[in-house]
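Not every chain is included here, but those present sit where they belong.
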Amino acid sequence: MLVVMQEGATEPQIQAVIDRLVALGFAIHRSTGVVHTVLGGVGPMESFDPRDFEVMDGVKECHRIMSPYKLASRSFRPAGTVVKVGDVEIGGGKVVVMAGPCSVETPEQISCAAEIVAKAGATVIRGGAFKPRSSPYSFQGLGEEGLRLLRKAADDNGLLVVSEVMDRSQIPLVAEYADILQVGARNMQNFNLLRELGNTRKPILLKRGIAATIEELLLSAEYIMAGGNYDVILCERGIRTFESYTRNTMDISAIPIVKKLSHLPMMADPSHGTGRRDKVLPMARAAVAAGADGLIIEVHHDPDHALSDGAQSLRPEQFTLLMEQLRIIAPAVGRTI
Amino acid sequence: MLVVMQEGATEPQIQAVIDRLVALGFAIHRSTGVVHTVLGGVGPMESFDPRDFEVMDGVKECHRIMSPYKLASRSFRPAGTVVKVGDVEIGGGKVVVMAGPCSVETPEQISCAAEIVAKAGATVIRGGAFKPRSSPYSFQGLGEEGLRLLRKAADDNGLLVVSEVMDRSQIPLVAEYADILQVGARNMQNFNLLRELGNTRKPILLKRGIAATIEELLLSAEYIMAGGNYDVILCERGIRTFESYTRNTMDISAIPIVKKLSHLPMMADPSHGTGRRDKVLPMARAAVAAGADGLIIEVHHDPDHALSDGAQSLRPEQFTLLMEQLRIIAPAVGRTI
């Protein structure tokens, strides 16, 4: 903890900061410069709010030295984490591709999707059974029936299953059918949900919230890991910016940044990241070129009649083409597809 | 629904859009300009995704004509809604002030807070029993015991109670003690929670998410109203922008915008909106000057020892001063405090 005092801060102001640091259990080091006094504090923990000091009289600014997350930080496992699910390794030498429709709609639709993505080289099928929709009047998902259909389609095609849990109460049900539990962007800071997921033993795919900083993403991973579940896979899926041509702005730079700050695998979701089918291929290629450990992509056998997110779902032939392009790119980062 | 075709769109491309509109049940009107063809569609409902058309070949852009929310729109109740809770009217001639600590901590603390805010003129006490904290290592609230203490402190001082529900499962418990149920910014798009709140008969204080547009805020209100609960109070509490001096950027303009688009009362939370005690007074004054129907403000008898958000909690004498300033400003907008 470093507290920088303002130019001209008075001795009583400095003393008040010292007293407060001491009360919190910090050992203090004071450094008096020509212009600014700086107080360094070393303590047993850093779960305090730096703003408490920033609003004190005479304080210019305050910096936390230790990261607020520990288990999620790279220094916790410098070699990096490989999450193993069945035969699939996320974070290893192979870029893992998860693909499938936005929502499970019918037995035919999901079975058809599974065939397409398996054939093109995906190893995990995605599909929503519970859909968070911003309008109360939109299709909300098939529920358990959707999960059952998804599982069957996966098994028939030798795929694993990833599906979203929207709520703490849905965990047991989704965990029964899915191999990987997904936390959507809107739930990235649903702390009750995160805490509960820490108690499961299924890998968690945690998507970055549209307004979440990278530090906040890692803090949310920390919530899950603090409960004992270390199999967390992170995922960039677009942040909200002033640019409105695409629904979100996909932050490709988050991929190398997270890889540096954390040992956890980092994937990318170009479908939600752009919201437009015609931008999914370039952004998927960019993500792999930037070092992503995997992709999660929406594919539908007939996107024009999809019940949700058809506009961002690839047609089968586009997905096949993408996989071919990725096979060219992956070696540039020492990977295969 | 308006679909604008690109310059040079071909007749088959135009026809494909028309076919799709017809299949969705729209009656079509075609207008062929010198450069662009525009297709207008009138349908029984507008719960479709405009992006489905935007990604079609030959389409330049697509505009929804009808607002995606209906019950929350101003045209539903042009005269505006006044939410009545006991003797308090939110959305009427009086600016309602809700105040109290971030978290309920001890019996003495909450009772002291209640006395302070009641004496200065607040009519509702706020206080969290369940706290969404971004770090798993921070204080998480007292739970039901906190609610009990809050209720007692309120009753002893003739105040109403507002408190946050973090999760669908907490609704019955919080509803037992609080007069108004608060949905925090992080839960603004927790649709399962919103839907359930539509079935309660307590007023809901719905805070704007830090990355939520005004339209999304109104869509979240629509979720609650669609369930039959029309007593929704909206609240601006800061959005995330590139400016990092304050935690959030409080969007004061959202106040007059929401008042124009919707009939629902619109409040402001300058404590979370700024995150710094020294900015709360100016922003609270600004909110009332801009036409806010109420304020929710963090006040603590001893902010330096608060267990959460002390940095943004007003000291008692600051709150008293603020109330005096607001009494001067309110008449400029035809209100009283």
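Note that the chains are named A and B in the order they appear, and that numbering of residues resets to 1 at the start of each chain.
Here is the rule we go by: a contact is a pair of C-beta atoms (placed from the backbone, for glycine too) under 8 Å apart; a residue touches a chain by one contact, two chains touch by 3 or more.
As the structure is a prediction and not an experimental result, all values here were calculated from the model.
Because all chains derive from one sequence, the complete complex can be expressed as a copy number, which is 4 in this file against the 2 shown.
Everything that follows uses one rule, which is that only the chains that are shown with their structure count from here on.
Rounded to whole angstrom, the centroid-to-centroid distance between subunit A and subunit B, based on C-alpha atoms, equals 26 Å. Across the complex, subunit A is touched by residues 20, 45, 47, 49, 51-52, 54-55, 68, 132-138, 166-169, 186-187, 189-192, 194-195, 209-211, 216, 219-220, 222-223, 226, 240, 247, 275-278, 304, 308-312 of subunit B.
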